[in-house]
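The full complex has more chains than appear here; those shown keep their coordinates.
Lettered A and B in written order, each chain numbered from 1.
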Amino acid sequence: MAMFVFLIALFLFIFLPIIYMLSTPGDLSLLLDREVVDAFKTTLSAGVVATLIALIFGIPTGYILARHDFKFKSFIEAILDLPMAIPHSVIGIIILSFIYGIDVIKFIGKYVVDNFWGIVVVYLFVGIPFMVNSIRDGFLSVDEEIEYVSRTLGASKIRTFFEISLPLIKNNIISGIILSFARGISEVGAILIIAYYPKTVPVLIYERFTSFGLNASKPISVGMILISLMLFAVLR
Amino acid sequence: MLKVNNLSKIWKDFKLKNVSFEIDKEYCVILGPSGAGKSVLIKCIAGILKPDSGKIILNGEDITNLPPEKRNIGYVPQNYALFPNKNVYKNIAYGLIIKKANRLEIERKVKEIAEFLDITHLLNREVKSLSGGEQQRVALARALILDPSILLLDEPTSAVDIKIKESIISELKKIKHIPVLHVTHDLAEARTLGEKIGIFINGELIAFGDKDVLKKPKNKKAAEFLGFNIVNGKAIAPEDVIIEKGDEGEVVNIIDYGKYKKVFVKYNGCIVKAFTEKELNIGDFVGIKFKKEVNLSN
């Protein structure tokens, strides 16, 4: 039972700062400030767009990874996981170097750098592993025999996919959406490098902190925490 | 009528080697130990696996390269694989819905098949709440509702206990109107259900024919799998061993199955299994007589 001391220590280390923050949010009317509202709009809409793209590409990708064997499969899986392993500011540098480094796509630069679509690109980049893994794990948990039976009963491969497999992984799709959305809107390191403007909430929090100090950034942080907690509650 | 011609397939650790057989409108049981590749055979016929070579002909049509949805084959996998997001009714009706049958016809047919298999009371249940035996019947109903050209059963009783197994066997006996291909490792199932019987060991169909196949194993491997005693190159079924008074063998083990005892007798340097209703103890000496012997080819 002495072990409980360690558990309680870790718990308090995380719990106390968060609960203190939520109980002393500062002047919440700051959340109505035009710049703050715009930042929330930017963050959430970029999150939605990036998550939708991740979903559209993630479903077929997850299905293939769960159901097919092919050359270099584990290499491809490793690459798709890689954004989780790369430091955040490095991700910004990687994306920027690539866009400016390859002549034929240089023109994309103006749509990405300091642009809404730059935020989407970063969110997508960091969110993909969460989406793909959730969906792949979902398909892996669906017994293949169920799909086989559906086919012997007259449903084509594509029909079986939509009638049987996809409905069975509903929960994995939801958690993929939440995880990749939450990962996206959390990002600040890569965003500072690629798209300082239009400001996302984490960037604004950083800016307010450096320009006006802790109290100026607290209410916005509380707003962001509440969104995260909501997503997190849905996930569980 | 199903005709399988020189079918070969390597899949994971399993293989089929040149499997050929033919069945008419009859109940065919293919018997083999676990891991012999029986499921691979079933999956090739269902169209789930593509054979490496060989032909599958169903009612005169070469279906070797048809996708499963175009074969009209009823398939009941080992774990039943009911659709977990649909209730029993929707599971059974699935094939008809896919075929866009009209609602009244679907209702009528589901009712009919549910009565036939005695599961009318389950129709509104969720599949998660079903017992193993109930799942088995629902899976059977789902496959039979489309009037398939053949029914494929993969170890239908391997996941249930002995009582349910006996009741499933009695349901399966009712299926008379279409050919059935049933693979199993269970001897009692083969004896009870099989009109045709195949013995399948290590990817090869080493015997195929009527019930006699079970009584006349061709080689040692088959004889051992069928539970025969092997004495001096001859195979003797345990039920053909008669335990008498005498001192030729020593009883080394006895398992009491109630109606009878299975005894293991050390005889001529090997262990002979036999059944008896006599009261015996370990260490007793007995006489042994063989009612029937089968010569083994190798």
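We adopt the following convention: a residue touches a chain if its C-beta (ideal position, glycine included) is under 8 Å from a C-beta of that chain, and two chains touch if they have at least 3 such contacts.
Here the structure is a predicted model, which means the values were calculated and not measured.
What you see is one copy per chain type; the file as a whole holds them as A x2, B x2.
By our rule, only the chains that are shown with their structure count from here on.
In this assembly, the C-alpha centroid of chain A lies 50 Å from the C-alpha centroid of chain B.
On the side of chain A, the complex with chain B involves touching residues 143, 145-146, 148-157, 159, 163-164, 167-168. Those residues of chain B that touch chain A in the complex are listed here as 43, 46-48, 67-69, 71, 73-75, 77-79, 81-85, 94-95, 98-99, 139, 142-143, 146.
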